[in-house]
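Questions regarding the structure given below will be posed in turn.
Only one protein chain is missing; all other protein chains are in place.
Moving on to chain A:
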Amino acid sequence: MGSTRKKLSIGLASILAVMLFLSACGNNGSSNNASPTGNAGNSEEPVELSWYTIGTPQKDVDKIMGEVSKYTKDKIGVTVKMTMIDWGDYNQKMQVLTASGADMDIMFTASWAFDYVQNARKGAFAPIDDLLKAQGKGITEVLDPAFLEGSKVDGKNYGVPANKELPAQEVWRFNKNLLDENKLSIADVRTLESLEPLLKTVKQNNPDVVPLQVDKNFMPYTPYDYLIEKFPLAVKLDDTGYKIVNIFETPEMKQALATMHKYYTAGYVPTEAATLESSSDVQATGKWFTDKATTQPFADNVWSTSYGYPIVSTPQSDALIYNLSVMGSMQAISANSKNKEKAMEFLNLLNTDPVLRNLVDSGIEGTHYKKTDANYMENLPESKNYDMPTFSLGNVMLTHLNPGDPADKWEQFKSYNDAGKPAILLGFNFDPTKVSNEIAAVQNAKEAFWAPLMTGTVDPEKYAPQAIKKLNDAGLGKILAEAQSQMDAWKTANNK
């Protein structure tokens, strides 16, 4: 009897404990908020920065962050704890972590993962304009001004873009073995239409090869700059009147869709392209002739190495700097961070100091990699425990060169960046808050026929008018009007 009563009281006590624990969590959340934002600086005690970044978690992260901390403790009085979240989980986990007000200092963000503009508007990131002036001078010196200009959200910067290739250029990639086999030349190829004779030859001579590899993410190139990725509103690249149009109503897109449908009927495109998740299957077998890709300096070498057979490419568009290209990889400082200044000091060092940058990128010299020359390195077997995505960790132009890289790799990157011209919408970010109901409806209307039309699966003569009607019924007109008024305001404010 006595013992059961005891058990009950243990049970009750544990409930109380859990309750207390939970309420403590709640308090913690609000006290975080109340505490002053900058208590670092004069204290001797090093500040621990918590850094969230994208990538498959690596075994040796803690070991390397230990080394990093030793280095940064002396230099700027911070230690670093890195948390890696896998590619597929990053978006969702970061949404939850931010929404719940978790304690984070630095986090990776981009246009394609943990959406930079969207989360900046929701208040997830701290504005860094003042911090850049005070603690981040090195960053502003290193970066091409287009990076910071293009990544402004409503006039403010919220993230430090990684210094890497700046313009985006669409190319046709070719499987060189098939080019040689059929004695084809790519000198005259640029437009979608100009591919036709090549596709025809390949279809005839190599029936088991996909002449034009296309998956559900494919979009034919048109000279327009999109407001939102894969959303039908766009502005023509040379339209100084900044008029937003529905992409399906433009002559260029109409022609491209008709050509795609012609190719589809001719059997140049995979039959199930509209539901094909990715092209990795045919890339592995090499049974494809050409496809569309975004290039960067030495991309042909990178592709050839990763597929194991030679790839050549030829441009289908000019190299332009889009919003998406400046927001490809960024580090933001959390709005909840208690050490914003220190975080910026660290980011500054990361983007300017080759020792730190290479330590973070490749691990410990002698353990994970060895130097073969002043600038060249070679991975050691241990590097499998620390294989990081270089582009996501800041300035790539400080990193050591890999075997086979040309000595002037980064100079070529710089001249490629200098040659890039800004696209028309660089710096304009549409704020969808007022029309989020319409966006939800239009997204659903759009998804129903986007991939079928873009891949040429369906006849645009018949389906494009239906698509336009459905989009308008779902409220595209209202979104367009709202976007146009934001655009006009932005135009006036920036003297465009």
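Definition applied: contacts are C-beta pairs under 8 Å (C-beta built on N, C-alpha and C of every residue); 3 or more make two chains touch, one makes a residue touch a chain; residues count from 1.
Simple rule for what comes next: contacts and distances are computed from a predicted model.
Q: There's a gap in the complex where one chain should be. From "Lactate utilization protein C", "XdhC/CoxI family protein", "Sugar ABC transporter permease" or "Cytochrome c oxidase subunit 1", what does UniProt name that chain?
A: So, among "Lactate utilization protein C", "XdhC/CoxI family protein", "Sugar ABC transporter permease" or "Cytochrome c oxidase subunit 1", the name matching the hidden chain's UniProt entry is "Sugar ABC transporter permease".
Q: Which one, A:N175, A:N336 or A:Q486, makes contact with the chain that was left out?
A: Selected residue, touching the omitted chain: A:N336.
Q: Give me the chain A residues in contact with the hidden chain, please.
A: So the residues of chain A touching the unseen chain are 4-5, 7-8, 11, 15, 18, 22, 26, 28-30, 32-34, 95, 98-101, 115, 118, 122-124, 216, 228, 231, 271-272, 274-275, 277, 335-336, 432-433, 436-441, 443-445, 447-452, 457-458, 473-475.
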